[in-house]
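Note that one protein chain of the assembly has been removed; the remaining protein chains are unaltered in position.
== subunit A ==
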Amino acid sequence: MNRESMKQLFKSLWLILFMLPMSFFAQNVVNGVVTESATGLPIPGANIIVKGTTNGTVTDFDGNYSIDGIKEGDVLTFSFLGFATQEIPYQDQTTINVQLEEDQATLDEVVVVGYGTVRKKDATGAVSQVSTEDFNKGQVTTAEQLITGKIAGVNVTSGGGAPGEGQNINIRGIGSISLNSSPLYVIDGIPIDNGSIGGSRNPLDFINPNDIESITVLKDASSTAIYGSRAANGVILITTKKGKGQEFTFNYTGSTTLYRPTDYVDVLDADEFRELVNEVGNDEAVARLGNASTNWQEQIYTEAIGFEHNLSTSGNIGGFMPTRASVGHTNQDGILKGGNFSRTTGSINLRPSFMKGHLKMELNGRGMYTENTFANRDAIGTAVDYDPTQPIYDEDSPFANYYTWLTYNAEEERYIQNSLAPTNPVALLNERDDTAEIRRFIGNAKVDYQLHFFPALTATVNVGLDKTNSHGRNIISEDMPSSQLDWNGSYSNYINRTTNKLFDAYLTYENDFNDHSLNAVVGYSYQSFEYDNYSFDSEAEEEGNDSEFIDKSKNVLLSYFGRANYNYADRYLVTATLRADASSKLNPDDRWGYFPSFAVAWNINNEDFFNSSTVNQLKLRVGYGEIANVNGLGDYLFLTNYTGSRSNAYYQFGSNYYQTYRPEAINENLRWEVGKTLNLGVDYSLFESRISGSVNAYLKNTEDMITYVTVDPFTNFSNTIPKNIGDMENKGLELELNLIPVQTEDFTWSIGYNLAYNENEITNLPDQVETGGINGGTGNNIQLHKEGYSPYSYWVYKQVYNEAGRPVEGAYVDRNGDGQINENDKYLYKDPYADITMGLNTNLNFKNWDLAVVSRASLGNYAYNNMASSKSYEVRTTENSILTNLHTDYFNTRFQSLTEENLQSDYYIQDASFFKLDNITLGYTIEEIVNDSNLRLFGSVQNVLTITDYDGLDPEITGGIDNNFYPRPRIFTVGASLNF
């Protein structure tokens, strides 16, 4: 579709909107005004229906309505989204003025979708929402943790146990190999950039979880389509708390947390190690043994403390401006000594209304200041490596008495560290200072103007700004053991700046007439993303090389979108969306893409023939949508450009050194990657909603998948380029079930269960792509993308075992039978993704007590135990003129050497299925502690229990390669929350 036909399309859309008739009847007439009880502001667009008939109307912009054709005994129903419905009998009144109350219960039924909201029962797509009361409790630092285990098909995995650690979130499996697989986050209508920022642990940590009202996950293409190309992997809509009520109320929540390490990597202890070295080492090796007995892992981990304070207030300024403001402070130490995460957040939300509600504004400002101190994670690996018979300190060491494997340098006439030796883990922690401060501001101003002359139409403009500024530095003291001959410590720093701008403008048409209801949106969106990074390196400066580096880029996304929701008698629901996207990352000819989606739903329970008091809701849904993706693709890849070399990569001609220019690989034909999703769903609710939930089945085909694949270097300037090649299929089934077995005034018990089955398969890929770098050797990979298999499948040799079941070193199955073992004998075995994930949660409320338990299970996910594979061969104990400790898996294998084949043996691919009891929280509320105030006291334990057959530290490893994993601590929290 070209731009001309686009214009035609929008013209037609307009015509449809304007031609829709409004209905009028003329008999007995009632007039009145519908207002908000809290603010007294008129409510435009409220529905007035004569109960049991199709006679109805809506209020105009001043809240006025007029309805005729009514007779005595009729009941008028006044309703509006988010407000409790009122029914008023008609007894010959000429005027009925109604004040509607904001209704919490009704609010829950409304789900946020792109550029608007819908009642949950009107939703046509796969949408799941979790609100405040169902959020995970306990110590929660980032938004994603609120919904871990709560939604089928949404997998949240922390990167490890560091404070403020990033969370990896995947919706319905892996949709793309090379592009970003994370969902789009939209906060109060602002799609944010969730790319990583230097110095930040988690791009989402700027938002204080205490400010979040609800999180909605849009899972299928028919519901995400309105967000276009950034939404290819699903959308997570975060709605923050808004000002409520007339009087200002306050909430303070504070807590203290203890983090405790639970387990260490299994290594030989000092006695076992001494015995082994005596057995396998020569005299020189035995002579290197020390007399100490040091558990290096105990030296680097510690119990850690954290605390958190949050204060928020909510009310209304001047009767026209609902307001909420909050400040929060979190401070956490890490269990790896020296790490700290300290965050201060502030937010303000103003929602003034003018012109009797015709002009509504929403102003959001959200600021974050974080100070990160990163403990040196290299210590995690070297604490496993380090000889347990050596002491931590040795007074003969030239490096501030840290015990060090030394070698004498005759040239310099002094001792330096053996260049192949691990560095003393305690020194790694103490002698490096790696800190960063991140400042981030996200603000937006949204104006809704409901047209005076045509109240069914609202014009909205939303302008947003997201600015991040991060300053970091890394100082290594000269006391750090080093093999550098000129070592005198080092200093490097960096500044990362990102500026993202958003401009949205859209028109919303909303009208109900008889049994028909139509909501239509057309709009335009502009987003720009600018990156400006600077870094400095003192080592390079000392050498006289380039020491300051600048890295800049910018890209722009531009879109037009339209959506129509049509509802007939609450029985038949239709949604159609069309989005046109253009990205500056693509060449002008392929830059524009047009992506439609369509969904229908049928509320069977509203049919006349369906007459059941048991079934409150039964809705069937079918949706299909196409979404494009270029998230994570580099900029300017379709342009010819040259990269200049840095001054340490110059080349000598004569006696001068010259900068060199390299032509960059180019793909002039990059196009959008397109995901096509079909979703079938059932929403159900039985026995007065005591049993409710949904079932979804989906099939997603990603076509023209952008993948970094081999290009013949005879035809280009590199051996890989991103290319639209290959297809991926994700399919699955999701089940959500909510039960309320007991619901009395004093006692409520609810259970939430979800199950998701997912399968990822690369259905077309001419090339095969190695990936998954591991520790051990240089450049070894363990995973492969190959047609017919899951992405990131493990690519391994098939181990041969002896009668005793022990792996035989160097013996692998010669799968192609050519008499030799080489890479042609490798096969694809298992992958890191779970076939089935489950969540089981329960909430108990008894009088003033509340108890919440959250658990999760993951089945069929496999991990590569890289700690065992790279650190358990016998020669390692004594090689390189030092002593190095072994992983205890050595006792199972007795492998002698580290070879490519040993490392890539399927022996190390292990079933990492698990059940985890994530969270137990117990609370007690004291009401009216002083007048109008209540106090809740709570305690929680997180990471309570893990049941798994996996041998490594933790079976839950993002990406499946278990190497130098920062262990997740057990977390104990006590706290209090006071409302006043």
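Please note the rule applied: a contact is a pair of C-beta atoms (placed from the backbone, for glycine too) under 8 Å apart; a residue touches a chain by one contact, two chains touch by 3 or more; residues count from 1.
Simple rule for what comes next: contacts and distances are computed from a predicted model.
Peer 1: Could you tell me which of "Formate hydrogenlyase subunit 4", "ABC transporter ATP-binding protein", "ABC transport system permease protein" or "RagB/SusD family nutrient uptake outer membrane protein" is the UniProt name of the chain missing from the displayed complex?
Peer 2: "RagB/SusD family nutrient uptake outer membrane protein"
Peer 1: Which of A:Glu72, A:Glu395 or A:Glu411 sits in contact with the chain that's absent?
Peer 2: A:Glu411
Peer 1: With respect to the chain omitted from the figure, which of A:Pro89, A:Gly319, A:Pro766 or A:Gly788 is a touching residue?
Peer 2: For the chain that is not drawn, the touching residue is A:Pro766.
Peer 1: Among A:Leu903, A:Ile920 or A:Ile957, which residue is in touch with the absent chain?
Peer 2: Going through A:Leu903, A:Ile920 or A:Ile957 one by one, A:Leu903 is the residue touching the chain not shown.
Peer 1: With respect to the chain omitted from the figure, which of A:Arg662, A:Lys847 or A:Arg894 is a touching residue?
Peer 2: A:Arg662
Peer 1: Given the contact definition stated above, which residue among A:Phe320, A:Tyr636 or A:Tyr924 touches the chain not shown here?
Peer 2: Residue touching the absent chain, from the options given: A:Tyr636.
Peer 1: Any idea which of A:Ser196, A:Asn295, A:Ser553 or A:Gln743 touches the chain not displayed?
Peer 2: Result: among the candidates, A:Ser553 touches the missing chain.
Peer 1: Using the document's contact rule, name the residues of subunit A that touch the chain not shown here.
Peer 2: Touch with the absent chain occurs at residues 355, 359, 407-412, 416, 418-420, 447, 449, 451-452, 459, 461, 483-487, 503, 505, 524, 526, 528, 539, 542-545, 550-556, 558, 582-584, 588, 591, 635-636, 639-655, 657-663, 668, 708-720, 766-768, 770, 776-781, 820-824, 873, 875-876, 879-881, 896-904.
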